[in-house]
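Complex shown without one protein chain; remaining protein chains in place.
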C-alpha cells in the first residue's frame, strides 16, 4: 500500500467520479449477493454463469474507469514533473494494466 | 431463465461444490465491499485497482468452476441422451464460454 | 500431443469447418505480417496496437470456433460412450477453456 498517497481528504484521479464509482461498486456487490442467492436456490448453472460473467464485466468497467482517471490525473501530473517520479508512476501504471489484461 | 431447470431441491452440476461456491462468493462480496471502503477513504488509485483486478479474477475462477461442473454433469448427461437435448446443451455451453472469453 | 488422435485423414470436430478455419488462419497470419511491416516503417504506436488487438481477437474467435466444434463432436461422442473416456474428454475441455480465459 502506498502510505504517502492514501487516507482521507487526499484527492486522486477518481475523486471527480467518486459517487459514480461508489454506486457501481454497490451494484456489483448486489450482483455478487444475487449470485449467492441463485446458488442457494439451486438455479440452473448457465443462468448463474451468465450473472457471474455480467458481474465480472461490471468490475472490469470499474477498473478501466479507475485507470482512465489515474492516467489523466496522477500520471499526467507526475509526467509534467518528469524525472524518477514520472518514471515510477508510468512503470506502476503499466504493471497495473498488465495485471488487468492477463 | 430456464424455468424447468431451476428451483429448490433440483441438483445441478455444482451441487457437489455448493458450499465451496457459496464461500467463494461471500469472499468476493467482501472484496467488493472492501473496494467500496477504499474509495470512500480516498485510497491511492493503483491500490484500489489491484483489489478490483483481484476481485475480477476471483469471479473468473467461480465462473470456470461452474463451467467445469456444468460440462461434467449437465452436458455429459444430455450428451449421453443424444439428439436435440444434447445439441441444445452443447450450444448453450459454447455461448456461455464465448461470453466469458470476450 | 495426442498420438492416437492425430494425423492425416482422421476427422475431428473442426473437419466440417476446415476450409473456413484455414482461411481465418491465413488472414491472421497476414495481419501479423502487416504488424511486422508497420513496426519496420515506424508507424505510430497506437495504430500498431490497434492492429495487434484486432489480430488477438481474430485468434480468439478461431479458438472459440475450435472449442465449439470440439464440444459438439468429440466431447459429445465421448459423453455418449460414458465412463473414463467421457471424464477425460470433459476434463481436457475444461482445462483448455481455463487456459483460454486466463
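The letters A, B and C name the chains in turn, as written, and every chain counts its residues from 1.
In this text, a contact is a pair of C-beta atoms (placed from the backbone, for glycine too) under 8 Å apart; a residue touches a chain by one contact, two chains touch by 3 or more.
None of these values were measured; they are calculated from a predicted model.
Engineer: From the touch rule at the top of the page, work out which displayed chains the omitted chain touches.
Structural biologist: Per the touch rule above, the missing chain touches A, C.
Engineer: Residue-wise, where is subunit A in contact with the chain that is not depicted?
Structural biologist: On the side of subunit A, residues 60, 63-64, 67-68, 71-72, 75-76, 79-80, 82, 86-87, 90-91, 93-94, 97-98, 100-102 touch the unshown chain.
Engineer: Contact with the hidden chain only, please: which subunit C residues?
Structural biologist: Given the touch definition above, subunit C has residues 1-2, 5-15, 18, 21-22, 25-26, 28-29, 32-33, 35-36, 39-50, 52-53, 55-56, 59-60, 62-63, 66-67, 69-70, 74, 92-93, 96, 99-100 touching the missing chain.
The rule we apply is simple: only the chains that are shown with their structure count from here on.
Engineer: Once you've mapped the touching chain pairs, tell me: line, ring, star, complete or other?
Structural biologist: Chain contacts: open path, no cycle.
Engineer: I'd like to verify one number: the distance from the centre of subunit B to the centre of subunit C, where each centre is the average of its C-alpha atoms, in whole angstrom.
Structural biologist: That gives a centre separation of 23 Å.
Engineer: In angstrom, rounded to a whole number, how far apart do the mean CA points of subunit A and subunit B lie?
Structural biologist: 20
Engineer: For subunit C, write out the residues touching at least two other chains, lowest number first.
Structural biologist: Touching at least two other chains: 102.
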